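Removed: one protein chain of the complex. Kept in place: all other protein chains.
And then chain A:
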Amino acid sequence: MNAPLRIGVLKLADSAPVIMAQQKGIFAHHGLETEIIVSPSWANIADGLAWNRLDAAVVFAPLAMMTALGHRGHGAELRPLARISRGGNTIMLRGINPASGVWQAGSHGRNAFDIWRNAIGRKPRIAIVHMYSTHLLILRRFLKMIDVDMENEVTLSVMPPADMIHALAENAIDGGCVGPPWGTEAEQLGLAFQVGGSATVLPGHLEKVLVASRKLLACEQKVSRMSLAVQEALSFCQKPTHHEEITQALAAPITDGGLLLPPASTRTILPGGEARECVTFSEGTLLPSDLDWIISDMTALEWIGEVEQQMLKRWSGPIPAASSPV
């Protein structure tokens, strides 16, 4: 008898395809016995993949890449099985927006930033959810776009999304770049306003991928079944007619297979929702263009070198790949 495949997720709306595949029996229909593990931190996801506690996980590509390359101290055999989502990240600041709506590139954004910084009266403290996240890359690009130097003009900190809501309310942080639905939730609670995000900086950028670890990768049949199941779940989650069902499923308690997400904000950020920044569940092959910007930004930040760049470029292409994993 086989143990069920353990799939790690965090409490985020872009975990929806895996949650729905589990709840609607899509995994089971494809002959897979699966178990969803809701993790408290990204570090747990990375370590789970590296030390045989997770067979797969929904994770942002930079962390999966850094884990695979051994930058957490132990090289891990990992490979993406599917693209899960595009976009959905929001850059939120507390206080009053000196501009109307999102900030424009160049001097418009720079001016807005200066007025806002003077109003809060200190070097802005901006939170991200993990160092090796798309959120950091998107935030860095956004600040560059409005001529603000991330290294010197803001103080970065790392905290879980749910803590960010609390930290904004307590003025412990002045803003953050965070995944769905937490930015919209902060806005709905009146704690922050949105100045930018995925759609402003890099529309349709690759956000989450489903990554498989060594044990699962060794079984070609399971890899191929899981890839097919996830494609089916992505197609289900992308349909606006399924919004309500997905919202309810994600709002359910963890013991009932949900993620305990706030339903009002979750409803608005699903594909085609009313929020400015919606998530897109994107079927199909992981494209070289999905990874190029991530690899190039990671290189610019000196996280990876030339050889590692070439290794990571092999992550795109048809799934499941016949070749052996990186």
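Going forward, a contact is a pair of C-beta atoms (placed from the backbone, for glycine too) under 8 Å apart; a residue touches a chain by one contact, two chains touch by 3 or more; residues count from 1.
We adopt the following convention: contacts and distances are computed from a predicted model.
Engineer: Looking at what's absent rather than what's present, what does UniProt name the missing chain, "SusD family protein", "Twin-arginine translocation pathway signal protein", "Regulator" or "Peptide/nickel transport system permease protein"?
Structural biologist: UniProt lists the chain that is not shown as "Regulator".
Engineer: Of the residues A:157, A:188, A:224 or A:299, which one touches the chain left out of the display?
Structural biologist: Final answer for the missing-chain contact: A:157.
Engineer: For the full complex, which residue in A:99, A:131, A:169 or A:189 touches the chain that was left out?
Structural biologist: Per the contact definition at the top, the residue touching the missing chain is A:131.
Engineer: In the whole complex, what residues of chain A lie against the chain that is missing from view?
Structural biologist: 40-44, 46-48, 51-53, 72-74, 129-132, 151, 155-160, 162-163, 303
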